[in-house]
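Below is a slice of the complex: some chains, not all, each in place.
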Amino acid sequence: MRFGCAWYPEHWPRQRWAEDLRLMRDCGMNTVRIGEFAWSRMEPVDGRFALDWLGEAIDLAASFGIDSVLCTPSATPPAWLTSAHPEVLAVRADGRPEVHGMRCHYRPGSPLYRWFCKRINSALAERFGQHPAVLGWQIDNEHWQRSHDPDTLARFAEWCRARYGSLDALNDAWSASYWSQEYSDWSQLHAPPGSPNPGLRLAWHRFSTALTAEFQAGQVQTLRERIAQRQWITHNFHPHDDLDRAGLVDGLDFASWDAYAVDGPSFDPAQLAVEVERIRSLTPSRKVWIMETQPGSVNWKGTSNPTMQPGELRAAAWHMAAHGAEAVLYWQWRSAPGGQEQYHGTVVAQDGHPRPHYTEIARIGEEFKRLTTLLDQSAPVHPVAVIDRWADRFAIKHQRHHHQFDPAAHVRSWYAAVQRQGLSADLVERLGDQRPWSVVIAPQVHLADQPTIDRLRAFVIGGGHLLIGPRSCFKDDENALLAQRQPGPLSDLAGAQADDFYALETPVPLGGELGEGTASIFAERIGQVEREVAVWARYGQGHGWLAGQPAIIHRPTGKGSLTWCACWPDQELQRRLIARISRLAGIESSLIPPDGVTIVHRRGESGSFRVFINHTAQPQQVELGAVATERLSGTTASNLVLAPWDVAVVG
Amino acid sequence: MRFGCAWYPEHWPRQRWAEDLRLMRDCGMNTVRIGEFAWSRMEPVDGRFALDWLGEAIDLAASFGIDSVLCTPSATPPAWLTSAHPEVLAVRADGRPEVHGMRCHYRPGSPLYRWFCKRINSALAERFGQHPAVLGWQIDNEHWQRSHDPDTLARFAEWCRARYGSLDALNDAWSASYWSQEYSDWSQLHAPPGSPNPGLRLAWHRFSTALTAEFQAGQVQTLRERIAQRQWITHNFHPHDDLDRAGLVDGLDFASWDAYAVDGPSFDPAQLAVEVERIRSLTPSRKVWIMETQPGSVNWKGTSNPTMQPGELRAAAWHMAAHGAEAVLYWQWRSAPGGQEQYHGTVVAQDGHPRPHYTEIARIGEEFKRLTTLLDQSAPVHPVAVIDRWADRFAIKHQRHHHQFDPAAHVRSWYAAVQRQGLSADLVERLGDQRPWSVVIAPQVHLADQPTIDRLRAFVIGGGHLLIGPRSCFKDDENALLAQRQPGPLSDLAGAQADDFYALETPVPLGGELGEGTASIFAERIGQVEREVAVWARYGQGHGWLAGQPAIIHRPTGKGSLTWCACWPDQELQRRLIARISRLAGIESSLIPPDGVTIVHRRGESGSFRVFINHTAQPQQVELGAVATERLSGTTASNLVLAPWDVAVVG
């Protein structure tokens, strides 16, 4: 288990370094991420490299037992570079060029910029590629680059030509006869304007992803040719979903995540689990690092930047570790005197002394160290998988129909229901050839590409239990409506299709054998159902077109089944639905935890155990059913008592 | 009575057309609008026309008994045109050029663009101008074009020179000595910046209207020279009030309206009546078509896009027909696979099968067909007129003083009060020589141009009963303050003038012989009143400057009278005020309907009858006073029972 922080030695006088490293070691840290934005110090003058200070920092850290993750500095080109070559700076959608002083403000497609990146990366790799204390490399920082400059637009036209082959095919894919949008020459293509064609918008999104992937691939190659095999390469993704992460991992050993409580004062346990699991499944290694997380508050929220309450940092760290994170690194170690993020939370304050939560961080460090074997030699075991694709999120996000249909919140609501049932789930882009789950939830497989459909059908026909949500299979892979109603190519397995769909001004009651509940935000009206279909819930009175119609239907198929939840139900009804399907699939969830308590089962060489986390400010009790050992405290009991934000490792 | 939809055959394979037309015919449709955005299919290559497909579509429709309205395609120039001639694209207020893929994004003043429009329109008119199944033509789509390019700015200077004659006159009209704005050369004129001179702003608004009117006039001429006399020409206006519609109808046979529930989940019965009546009065023909209306939901609302409840489509269609609409066309027939409006409501779904509300639409179609003679040979008869001018709305909208003083909502509030009194009203730009109304409401005749004032004075002196609202005659026709207080040149008829006016933070009580009520948002303090003036309401306590002062005053003038309501009262007080004036004018309104029920009286060769519509989700009863026949059901009763959203045609 790796534990550490982002350290920027370039902000501090050399004589301070040892004290910082001592404080890191004392709170159990064994890893620093380093060099991320330091290009101006690595190459202060065009072509003149200055890497000695970096070597000294790495060596000094190693002398404290702290290994380094080294970053390529491409997110922040130096002023000498951008002032001599302003054509490497991105152009925004409104036509204004980016200026020096920001991050990730370059054109990822610029050959010149790639040349400069290759030169500095080569120097870094040659110098540190064999360094024993360098664990691996991070490429750039939190990809989100897009540019609207003419060269990039020309690349977009090339990309379209390669994807569609002909303008006829492109016009057809984008339904370009709509509003006379048909293109008669490749040079007419442009980036999306304010309210663009959905086909164009998705294509531009994919192109922007591909351009950054190409930019990253060049960096990976530069490193691979120079670094030791044991050094790995990763990238740290972040909560904004501007690019499709699934298209940005080729060549990486694993993907990393920057975990911040974006939507509220605390981490949401479903959101955090979804994020960690989603990133973990991006590469075959099924590894994930938390490359950044907040020690206390952040500084960039529009309203206020509250801190984590005592215990919250520990709950979050253990939650991420339970879900597979092999490292938890805080951002950042110490407040830099200047720069854009003076108010961001840190481990030690501007004066170099620990903040109050240092003690809690030290406790996490101690626990991770003590249980490192248990964690390192096990992995989460989830009986359920949730399918979650950025392309679906992207398509829904820009055409929500109801503004509260946030596709990320929709996925999260299903994950939270899984957690309330005492279970946990993998988050996957697609079903692979191996399908270790008997229950798969596909809350919003919106773009019905053929491989996805084939795999879902194979899963059901092969005996799996599939739950699909509203808006399923509404469009094809080019963001065009299918000439079928939802759930399109799954309709035969569902035994029904949608008559229509509605944005809901007010919640609509649900009733039936799953009990009472409500549907909100969005609902589909299921038409005629086939004979073998069981109606598990119907809409009640309140919406004239929905009243009395099926809302959740279930159709068995041999050993498997397809269940279609045609609306967004409340969380308790979601939980009951998952419980029902899980029972059909033979999944035992003997433990229904109190609200706010999550359970993750891990298994491996180090044994089988469960991690219980109380994500609430109140104490909680869990009846284990049998006497068991809690590994952190070493105590034994059948009734687990969790203090506020407490963690228990049982089994 | 025409009933139909917008049909885009160019989106679908030819073999599908017949099935769509059959489904249209089966729900009672007899009209399609066609060709609106199809330029890229009509002229796929510069100068090469391809109109056979259009002819085939029109012919096939005719074979199903469906006539066509044909559109000039100028709203959406093809990519070959805008890429070869980017100078035809509009420039936005922020200096950025528009890009391909939008609608109405051209420069209406561009001679080159007009040349291209003339060429395609000529080809269309020559091909279809004598076609027996083509009823008429729609020019372009929903005018709102404005451009800030240098050529348009030069045209603006020319327009100003023609309007004002000299810079001295312009500087004087715009009070340009304010902030040293005085122009010393025509080339110094520019479009309004962020917070402009009101005179400049109104002039730019009028110029933009005139430029589009000129653009439209060119298209009308091209068509007129080529089409049969029985084919008419119209334009479809839409709810956004960017341009002055009264300036955009020259040369049209009648104006059309695109009716959408912009402000709420349902149509507001006052808003819809105001819109239909306003458009109807734009041309001497007093005809209006509903060229578009929503079958279910729309897709462009910021919050959510709820559908119409069962019955609402029927209530809205009959409401519009009662108010004079000679056609109701749904937008659109079927969801196109791609394009910007995938989520908009349609009659049949993406798979080509009817949506649930198809049955309701078919009922409307059947009813319209059955009662077509009754409707076609009658017209609405309104005892009241409301004066409503876009120039007034424009001036107030940009200087509201209280942000809730939405001038459209203000007009609507008075119309709703008329409806609550069981009456209905015409909406007119001005009083003509014939004045068939004994009561005229002028809620906000704000810009006191001389002809308007002359006509209002003549109306009162000739025995009419005029009700004026707050902000009346506050400015001259150049958006400059009059050197008189409200109601300016009507003060002698009113017998008083305003001491001052106030934005109201909180409502102020009203009391007097009209009963108790409240005034909100805006109130004028009426000063000394002349002897013959009756004070119908006074402000109560709460606002120091208003307390005890007259709020509504009435002054008889021979057989007529002028009533000045110097504030925005609540709706019930508005109704009582209208009731009082109507009684004076001898208007009988024996029937005060329940809230949410509207009554429109129609008369003509087919007789005299009233259309009752229940715009609520609750059943309503209306006591007719005498036994009468309901034409839709054929039943007879003296007590009308209306189901939710129900319609009755009585008499």
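To keep things simple, chains are lettered A and B as they appear, and every chain counts its residues starting from 1.
We adopt the following convention: contacts are C-beta pairs under 8 Å (C-beta built on N, C-alpha and C of every residue); 3 or more make two chains touch, one makes a residue touch a chain.
Keep in mind that this is a model prediction, so the values were computed, not measured.
Chemist: So 2 chains are in place, but how many copies does the full assembly in this file really have?
Modeler: 3
We adopt the following convention: only the chains that are shown with their structure count from here on.
Chemist: Taking the mean of the CA coordinates per chain, how far is chain A from chain B in Å?
Modeler: Once rounded, the distance between the two centres reads 49 Å.
Chemist: Any idea which chain A residues touch chain B in the complex?
Modeler: Spelled out, the residues of chain A in touch with chain B are 94-95, 173-185, 187-188, 190, 193-200, 399, 401-404, 475-476, 478-485, 499-500, 502-505, 521, 525, 543-545.
Chemist: Tell me, which parts of chain B touch chain A in their complex?
Modeler: 8, 10-11, 37-41, 44-45, 73, 76-80, 83, 94, 96, 98-103, 265, 296-297, 299, 302-307, 309-311, 335-340, 342-343, 349-353, 355-357
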